[in-house]
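A single protein chain has been omitted from the complex, and every remaining protein chain is retained in its original position.
Per-chain residue numbering starts at 1, and chain names A, B and C are given in the order in which the chains are listed.
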Amino acid sequence: MFIAAMIGVLITMLMALVRALSGPTVFDRILAVNMFGTKTVLFIAVLGFLSGRPEFLDLALVYVLINFIGTIAILKFVRFGKVETA
Amino acid sequence: MIHVVDMTLLAFLALVAIAITRMTNLFATSVLTGVYSLLMACIFTVLDAVDVAFTEAAVGAGISTVLFLATLSLTTQREKPQRSPNWKALCVALLTGGALVYGTFDMPHFGDPQAPVHQHVGPHYIGVSPTQIGVPNMVTSVLASYRGYDTLGETAVIFTACMAVLLLLQHEKRRDEQSAVEEKPDKEAMEHAMILRVQSKFFIPLILLFGLYVQFHGDFGPGGGFQAGVIFAAGIILYSLVNGLDKARQIIPPNVLHGLVAFGLLLYAGTGLASLFMDGNFLQYRALAEEATHGEHIGILLIELGVGVTVATVMTSMFFSFSGRRRS
Amino acid sequence: MSDALGLYNYWIAIFLMMVGFYNVIASGNLVKKLIGLSIFQTSVFLLYITMGKVKDGTAPILGDGYDTFSNPLPHVLILTAIVVGIATTAVGLALVVRIQEHFGTIEEDELIAQEDSP
Partner (left out) sequence: MDLIVYYASWALLSCGAFLCAVGGLGILRLPDFYSRQHAAGITDTLGSAFVLIGLMLQSGFSLNAAKLVMILIFLILTSPVATHAIAQAARQSGLEPKVVAEEDEA
């Protein structure tokens, strides 16, 4: 059961990764990276149960926080840094 | 199963690394380094290093991305395109890599319990630490107690790096700030991002609370001073991203910040000196209380606090000095 | 399977190290060089953590019903190394910012050209 969830998450990670690598606009990349971050949160949560020691969910919390802050920082930079969007 | 997950993630990691090399848009590259760090942190979790994953996620994906972006906003975003791959460099890299791969054939295989690494001090720490230190998280007990000197040195390195960044970037600050304030009062603030501002009002206290939890829960689960410091700094960085640097500077004035940088290190060293005065050796916490494990607990609490304060303030003041600098 | 692929982690670590190495020596852009340097750094972290892993082990935190733990020592070394790594990277970035302000470029060949011309 956890294996099914894990496979789903991993496949999604791969697809988000491909989008992050291929672009084409900067915003596609940012969107994909943000989604990738959310998937890593799920990954950590599922991994804990899969490996039989689900005590380390604190990690997933950090991922949520950092992912959000990272996205906001990137967006702020886009807004004020005159990014070439292509 | 874990093996397969590990391999998949490592393959992703290699993919990202190649993409980083091939891209010339430095902005996209910095965004990808964030992904790279998140992936690396996932791999650390798979390999049982939860504390390390904690730190890598907070530092690599958070602070490091922010610092790279801040640098890019002060410099340029596009790398000068290069003629084809640099064959000489590629050859050197391939040769070195080949030699290293050849070297791995003598390495112990993945997860081998008989590997030389697991024969010396590691098992000793695992065996002795639960009774000698009495802290469930062995990483914390090794970090803070057995290898306390080492960690003191690392904290001093961070302190020094902060000094270096401040010396490099605070220069000419006053004139810049004055002219900037006159021109555009609060250009940095995301005034129009209403939703973000309202949300961050709820969210930032949660981050800081979580930082405190990580700080004081580090004896029992993954966490400790290094991680908590970074999370705390991340909260402050989010505040200044949303509300502008000037407001953040009003809340934490730079001189208080710089004082705290030194305070954390001094607290660490002071704990060491205190144990020296109480008939122990330097950083021998068991001297701090009647009972040995009790003393260890007090010592670990104090030095983790010192580390946390130093790391949080160092990261914050580095961020302030990068983003406080106007583009020339 | 672990026999045939027991060295896979090391190979990826070496691969990443070489990617970072290539970036450091081949790229002319100073920021890109620093990114390469941090890739190099993380590959070393990966190597250490891989060596710390014990088969069927769990994270080195005491708990009911767990008696095989991975080696905590590499974890400690790398934990502090990560934070020190970001501190040193920050110093590097600060230097890059100052170079940009002074010379107006962060491309290595242009910098050398400026140095050579009086």
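In the analysis below, a residue touches a chain if its C-beta (ideal position, glycine included) is under 8 Å from a C-beta of that chain, and two chains touch if they have at least 3 such contacts.
Bear in mind the structure is a predicted one, so any value in this text is a computation, not a measurement.
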{"item": "Chains in view that touch the one left out, judged over the entire complex", "value": "A, B"}
{"item": "Chain not shown, touching residues in chain B", "value": "193, 195-196, 199, 202-203, 206"}
{"item": "Residues of chain A in contact with the chain not shown", "value": "1-2, 4-5, 7-9, 11-16, 18-19, 25, 27-28, 30-32, 34-35, 38-39, 41-42, 45-46, 49, 54-55, 57-58, 60-61, 64-65, 67-68, 71-72, 75, 78-79, 83, 85"}
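As a working rule, only the chains that are shown with their structure count from here on.
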{"item": "A-B against B-C, pair bridged by the larger set of C-beta contacts", "value": "B-C"}
{"item": "Inter-centroid spacing, chain C versus chain B (mean Cα positions, whole Å)", "value": "13"}
{"item": "Shared interface positions of chain C, touching two or more other chains", "value": "58-59, 61, 63"}
{"item": "Where chain B touches two or more other chains, by residue", "value": "50, 70, 72, 221-222"}
{"item": "List of chain B residues in touch with chain A within their complex", "value": "1-2, 5, 8, 12, 15-16, 19, 25, 27-28, 31-32, 34-35, 38-39, 41-42, 45-46, 50, 53-54, 57-58, 61-62, 65-66, 69-70, 72-73, 77-78, 187-188, 190, 196, 203, 207, 210, 213-214, 217, 221-223, 227, 231, 234, 237-238, 241-242"}
{"item": "Chain C residues touching chain A - in the complex, by the definition given at the top", "value": "58-59, 61, 63, 66"}
{"item": "Touching residues (chain side chain A, partner chain B) in the complex", "value": "3, 6, 10, 13-14, 17, 20-21, 23, 26, 29-30, 33, 36-37, 40, 43-44, 47, 50-51, 55-56, 58-59, 61-63, 65-70, 72-74, 76-77, 79-81, 83-84"}
